[in-house]
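Of the protein chains in this complex, all but one are displayed in their positions.
By written order: A and B. Residues from 1 in each chain.
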Amino acid sequence: MFKIEILTKKGFKNPRSEHVLSDICGIGVKDVTKVEYSPLYIIDGGISSVEAETIACELLSDRITENYIVYLMQSGTERYCKVVSKSATEGDFVSVPSSDPNFSVIEVWYKKGVTDTVSESLVKAVKDLGIVKEIKVNTGHKYCLYGGVSRTILNIIATKLLANTLIQECKIR
Amino acid sequence: MKKVKVLILRTAGTNCDWETQSAFELCGAAVERVHINTLIEKKDKIFEYDILAFPGGFSYGDDIASGKILSNEIKSKLGDKVRKYALDGKPIIGICNGFQVLVKMGLLPDVKLFKQVSTLSYNDSNKFECRWVYLKTEKKIGNESCCIWAKNLPDVISLPVAHGEGKFIPNNEKLLDNLNKNNQIVFRYSSKEGNEPEYPLAPNGSAEQIAGICNIKGNILGLMPHPERYIFGLQHPAKKSFNGKYGWGKVIFQNAVDFVGR
Partner (left out) sequence: MKYTADCKVIEVLNLSDEQLIELSKKNVLSLSLEEMKAVQSYFKKLKRNPSDVEIETIAQTWSEHCKHKTLTGIIEYTEEREGEKTKKTYNNLLKETIFKATVELNKKWCLSVFKDNAGIIEFDLENGVAFKVETHNHPSALEPYGGSATGIGGVIRDILGVGLGAKPLANTDVFCFGDFGIEASKIPEGVHHPKRIMKGVVSGVRDYGNRMGIPTVNGAICFDDGYTANPLVYCGTMGIIPKDKIYKEVKPGDLILVVGGKTGRDGIHGATFSSVELDKESDVSAVQIGNPIIEKKVLDTMIKARDLNLYRAVTDCGAGGLSSAVGELGSKTGAVVYLDKVPLKYDGLRPWEIWISEAQERMVFAVPPEHKEEIIEVFEKENVEAVCIGEFTNEGKLTLLYNGEVVTSVDMEFLHEGVPKPVKRAVYKMKEEKIQEPVKMNSSEISISLKALLADLNVCSREWIVRQYDHEVQGQTIIKPLQGNNIEISGPGDAAVIFPYTVVKDTKRGIVLSNGLNPQYGKINPYKMAASAIEEALRNAVAVGADIRRISLLDNFCWGNPNDPEILGSLVCAAKACYKISKAFDIPFISGKDSLHNEYSIDGKKYSIPSALLISAMGVIENVENTITMPLKNDGNKIFVLGLTRNELGGSVFAKIKNICSGIVPDVYPKESKNVMEKIYQAVSENLIESCHDCSEGGIAVAVSEMAFSAGKGVKIDIDAVKTSYVLKGKEEIREEMTPAEILFSESNGRFVVEVKSDNEEKFGKIFKGTAFSEIGCVSNDKEVIFESKKNKVKIQEDFKVLLNSWRSTINW
């Protein structure tokens, strides 16, 4: 199982990040100074790491404006994620230690059974690449928030803005 | 005279195929809207047609990114054929989603390279917007465009745009220089007078206000605005027309039909 994260290259605008930031200000939270948005994909179904990189490179990222990171996920939990390939060089993305109090991450994923149209399309697109395996895809969204925000506020941002808990679940780090 | 034959390639989510058909028909062409599955089954069918059109829409929902899945599908299943067709100098047009497909499979700006070197990314406004804009027609040689699709147009025309991902971004400055140098920039968003526009007349934040580009030879045009939505004066917000009836979009289709029929 692989997890693929798509990052906007340095120097390119990510309008969605800016939009989320203004929405956060809009609900009265002033402490978030910057947002970085990244699409996430989890692909399951016996593909190799080379195939995972092909998918990340050819399909999921835009070679002009985006970079990708492919993680290998062991035993289905993220804690054992290992980077197997990436197009980004160190300078292209920021790796902030998870202990930094001024940095938090909210991930949003569909709950099981909820229609996920992007994942349905992706299954077809992967076949077009010549990878003939029955894959399963989950799509998610990652929002990196900069600025000191309490857990309570993070919860509000997650549930009032980024996710509808009826159909989505959020992981806050 | 034999009718000029046009192939409009459609797939799941294509949705500007009917009006594109009407536009070509108005210009005297015989048009078929062909599903990609049919073409993949009979790959050489493409060569039965004089003009190839990639219409607007949301191919495969624009899931992942606009035009991405279709451009991959075409490249992997029909890549050689489409490239040969393009190198033969036959007219190809990609409108809106079709432009995104051409750019993402790399048929534009350089057919020979056939590699993605530029992109159409999210509008700076972060939203889909449908509105009319002014376009400056770039005329570098003999007061005429180098693109076969863009002849016989005034300096500034208006057409509607309707997209969420139309911001043209080249991979580097050098490409932009080359596009300029080779007269490959066909349309730029502009003010009414043809000057630098501001949002919303600059609808997406494109590099150098690029709205449409062609290959060096000028037979392939890709553009975000919708010429097929302005073939009659009636379609203009203030019903403006030329020759008492038509819209500027018609000229674009007529150019290609006439080019083939010559």
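Going forward, contacts are C-beta pairs under 8 Å (C-beta built on N, C-alpha and C of every residue); 3 or more make two chains touch, one makes a residue touch a chain.
Note that this is a predicted model, so its numbers are computed, not measured.
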*Give me the visible chains that the unshown chain touches, in label order.*
A, B
_Tell me which of B:12, B:87, B:117 or B:207 is the one touching the absent chain._
B:12
*Among B:67, B:160, B:205 or B:222, the residue in touch with the chain that has been omitted*: B:160
*Going by the touch rule given at the top, which residues of subunit A touch the chain that is not shown?*
26-28, 113-117, 120-121, 160-161, 164, 166-167
*Since one chain isn't shown, list which residues of subunit B touch it in the complete complex.*
10, 12-16, 18-19, 21-22, 35, 37-38, 56-58, 60-62, 127-134, 158, 160, 162, 192, 201, 226, 228-229, 231-232, 234-235, 237-239
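By our rule, only the chains that are shown with their structure count from here on.
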_Separation of mean Cα positions, subunit B and subunit A [Å, integer]_ = 32
*Would you tell me which residues of subunit A are touching subunit B in their complex?*
12-16, 18-19, 58-60, 62-65, 117-118, 120-122, 124-125, 128-130
*Tell me, which parts of subunit B touch subunit A in their complex?*
60-61, 63-65, 68-69, 72-73, 76-77, 104, 116-119, 121-126, 169-171, 205
